[in-house]
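Shown here: the complex without one of its protein chains, the others still in place.
Chains here go by letter, A and B, matching the order in which they are written, and residues are numbered from 1 within each.
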Amino acid sequence: MKTLVIGIAGTAKNTGKTTTLSSILKEIKKGPGLSLALTSIGYDGESFDNVTGLPKPRIHVRPGDLVAVSERGLLFSSAKLELIREAGVMTPMGKVVTGRVVKQGKLVLAGPNNRRELRLVLDQLEALGVDITIVDGALSRIAPMVEADALVLSTGASRCREIPRLAEESGCMADILTTPALESRGRVEQVASILNQAGFNAFFEKCLAADTVRIQGVIGEKLLAMIADRSAQLVGKHLVFGDPMKLLLAGEIKSVHRILDTLEKGGIRVGVEKQVRLLAVTVNPYFPKYRYNKGDYEADYVDKDELLRSITESVRVPCFDVVAQGGEGVFGELMRFRDSF
Amino acid sequence: MMVVSDVFAHVVDALDVETFLVCMSENEGKNLALTMMKDMGFQDVDVVFVKFQGSGARVRVRAYINRPGDKYPWLDLEDTGEEES
Partner (left out) sequence: MAKKILLAPVDPVHDIGLKMVNRGLREAGYDTVLLPPDLSTEEIIQAIIDEKADTAVLSRTLGYGVADLLARFVDLADAAGIREKVRIAIGGMAVRPELAQELGFDASFGPGSTVEETIAFVEGKEFIKGTNLSRKQARDMTEGYSYKVKHGRIGELLEKTTDMILAWTEGKTSPGVERAILRDELWDVNKWRSGQPTTGFFSEYAGLCDEIVRNYYEKGELHPKTRRFTDKDVEKLRAHVERSRVDLQTPSIQHTLKKPIIFNQYGTGCPYMDIAHIKASEAYGADGVVHFDPSWGARTEGFFDGFLTHQEDGTVITPDNLMHICESLEKGTLWQVRAHRGLNTPETVVLAGKLGAHLTKINICYGSLGAGTEPARLTVDGVASIRYAAKYKLPFDVVTNEELCGVPAYKAFAGMLIVAHLGAALGGRSILQPLFCYSPEVMISGQMEDNYVDFNAAKITALRSIMDAPIWPGAPIGFLTQDEDRVQSSTTTALHTGLAAMLGVDAISIASSDEAYSGGPITVPSKVDTLRSAAESFRFFGQSRMELGRNAVQWSEEIVSGIESVLEQVVEKGDFVQALYDGILGNREDGAYPGRNGLNTVTQK
C-alpha cells in the first residue's frame, strides 16, 4: 500500500502543531503496529522558543521509527539513529539524513524545508516502505504541504486572541484549503505568477482570449481584487490555480475569501489542479503574552471550551483540542482517511 | 549543597557577581559581598576582588558551583530518553 503522507500545518508559531503531532504519535503507538516516518519542514526541538523564550514541547520517538532530519539537530537529540542514507538535501542545520531509531528518546525535528526537497525526501521514505509519514510544519508556512496527501491544521490563540475573529478566519481558511479541483476546458492559457500590474495585464489579455487560464504561481491580493473588479468581462471563465496553498498565500485570509466569493458570485469558476484533503483542525488556547514591564513573554490562555465550540461551528471539518481530549479524535480521522485511500 | 535549580547545571565552574556596594571600608564591602551571595543561596563563596574607594567598594565575588574533582551536572544534561507522561 502506498505511504500515507500527513502534513501538520500551523497558522502561526505556538498553535500546537508539535503537541498535535505528539498526540498522533501516541495513538499510533497504541495501535496495531503501523510503521511510521517523521520529518519536518521547519524546526521544533529547542527547549525554549527561539523568539519568546517560553518552553516548547519536543518529539519523542521509539525504536523502529524512521526519520529524515537535519544532522545538527541529531547532535542535540537523545534518541539514537541507525543511519540509512543521506537524503541529498542541505539545510541551514546541515545535511538531511534518513535513519531508523534504535534508541528511544527526544528528537530535534528539522528537515527539508521547501517543496522540492520535501518531495525528494518523501519519495525516499516511501521507497523504504512505511505506512504513514508525518510532516511537521513550521510557523504558518504551508507551501510545501501540497506534497502531503492530507492535512491537519493547527490553529489557536497564538494566531489571534479574539475567539470570534479567529473562528471566522479559521472558517475562511478551511474553505480556501478545500477549494475543489477544477478541470481545464476549451482554450487553455497559462501564466506564471501575478505579482504586479504588468503581470496582471498580461494575465488579463490571456484571460479575455481563453476559456481557462492556469495560474501556475502565486497572485498578490490587490491583483486578485482587480480580477474581481473586472469580473464582468470574465464571466464563465475557469481560473485554475496550482493548489489551494497558493490562494491562501495571496493575502489576508478573510479578504481573499471575500474576493473569491465575489468571483464566484460574478460567474467566474475558481478551482485548483491539486486538491487538498483537510482532515481536521486542532485548536490551542495558549498564547504568549508580551509583558511590557519585563520585556519578555509569559504563558496565557483563552477559554478553551469556547474556543473549541466556536471553531467547530465555523469550519466544516472535525475539530479537536488534543490537550483536553487526547489525540484519539484526530487519529480517528487519519485512519478513516487511510481506509478510503 | 548548591542552589537547587536546573539552570545551574549549565555552569561549568563558577558564577561571578560584580557590583559596587555603598559602604565605609574595604572590610565592610567584603562582608556585604559575601552575605549577598549567601543570601542568594550560594555556599562556596569567596571575594576575588575588592577595592574601596570614595563612597563604596567595587567587588567581584565568586560562587563556585563546581570545583575540580566534583561530579559535574553539565555532563548529565542530555536526558535519558524516557517519555514523559
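Methods note: a residue touches a chain if its C-beta (ideal position, glycine included) is under 8 Å from a C-beta of that chain, and two chains touch if they have at least 3 such contacts.
As the structure is a computational prediction, the values presented were derived from the model and not from experiment.
When the missing chain is restored to the complex, the residue among A:93, A:176 or A:256 that touches it is A:93.
Only one of the listed residues, A:75, A:208 or A:299, touches the absent chain: A:75.
Considering A:218, A:270, A:311 or A:330, the position touching the chain not shown turns out to be A:218 (whole complex). With the whole complex as reference, residues 12-14, 16, 18, 46-49, 51, 58, 60, 62, 64, 66-69, 72, 74-76, 78 of subunit B touch the missing chain. Think of the hidden chain as still there; on subunit A it touches residues 12-13, 41-43, 46, 50-52, 70, 72, 75-76, 90-93, 110, 113-116, 138-144, 192-193, 195-196, 199, 216-218, 220, 242, 245-246, 249, 290.
Here is the rule we go by: only the chains that are shown with their structure count from here on.
Subunit B has its Cα centroid 47 Å from the Cα centroid of subunit A.
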